[in-house]
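Every protein chain but one is kept in place in this view of the complex.
Then we have chain A:
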Amino acid sequence: MKAGIVLFPGTNRERDMAQALRLVSGREPVMLWHRDTALPSLDLVVLPGGFSFGDYLRSGAMGAHSPIMREVRAFAEAGGHVLGVCNGFQILTEAQLLPGALLRNASMRFLSQDCHLKVENNISPYTRGWSKGDVFRAPMAHGDGNYNAAPDVLDRLEGEGRVAFRYAEANGAVDAVDPALNPNGSMQAIAGILSENGRICGLMPHPENLVDPDLGATDGVPLFKGLVESLVA
């Protein structure tokens, strides 16, 4: 699996992402600069976490207009796979490659903690490594993760099985109005969504930070394994 990771000024999770991709796919990802105007031949483009352009105006708003995003859009429109984590998810929504928007956490607090995610769809390349209903642990670290979308957009996401991950308790319980279970206040406790063709995925938490047994857990591995299986086959 040939993966490329896009760096914007203010991106800071690219190395974690590179390590996860390296560990699971056995291949070195290439680093891409936001001002690049062409993509090399790739199976996967990743927009990693961080604070692109200092979160000025709105998180992800500036990054969504960087020159490379024209290429990322063309890549996605041609059926390419794009993963956005944290700030990468914000950029994907700002670029309208995924629907909805990520608002300030309902608590007004930057949340740096572990959370549990329930897998709601297990047929996309990003989620096929799990079974539907599985729960895994993932670190999260964001100030703007409160997923919002218009009611008709939410209905479509739910109806088409495009909610990939929901915030949950370790036992799988979901309660969108309980701040302990839905820490940032996201509508319907949505933590991650998929595009219509299932090839673009955005999520706020960081599965790439739990892939190395030396760090105590490998909960995030199925995401990357599923991608490798989908994209190398």
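Note that in this section a contact is a pair of C-beta atoms (placed from the backbone, for glycine too) under 8 Å apart; a residue touches a chain by one contact, two chains touch by 3 or more; residues count from 1.
Basically, contacts and distances are computed from a predicted model.
As stated in its UniProt record, the chain not included in the shown complex is "Phosphoribosylformylglycinamidine synthase subunit PurS", which appears among "Acetyl-CoA carboxylase carboxyltransferase subunit", "Protocatechuate 3,4-dioxygenase subunit alpha", "Phosphoribosylformylglycinamidine synthase subunit PurS" or "Peptidoglycan D,D-transpeptidase MrdA". Contact with the chain not shown here comes from a single listed residue; of A:Leu23, A:Leu39 or A:Ala101, that residue is A:Ala101.
In the complete assembly, the contact with the undisplayed chain comes from A:Leu57, out of A:Val30, A:Leu57, A:Leu215 or A:Val232. Residues of chain A in touch with the missing chain: 57-58, 61, 65, 93-94, 99-101, 103-108, 146, 148-150, 185.
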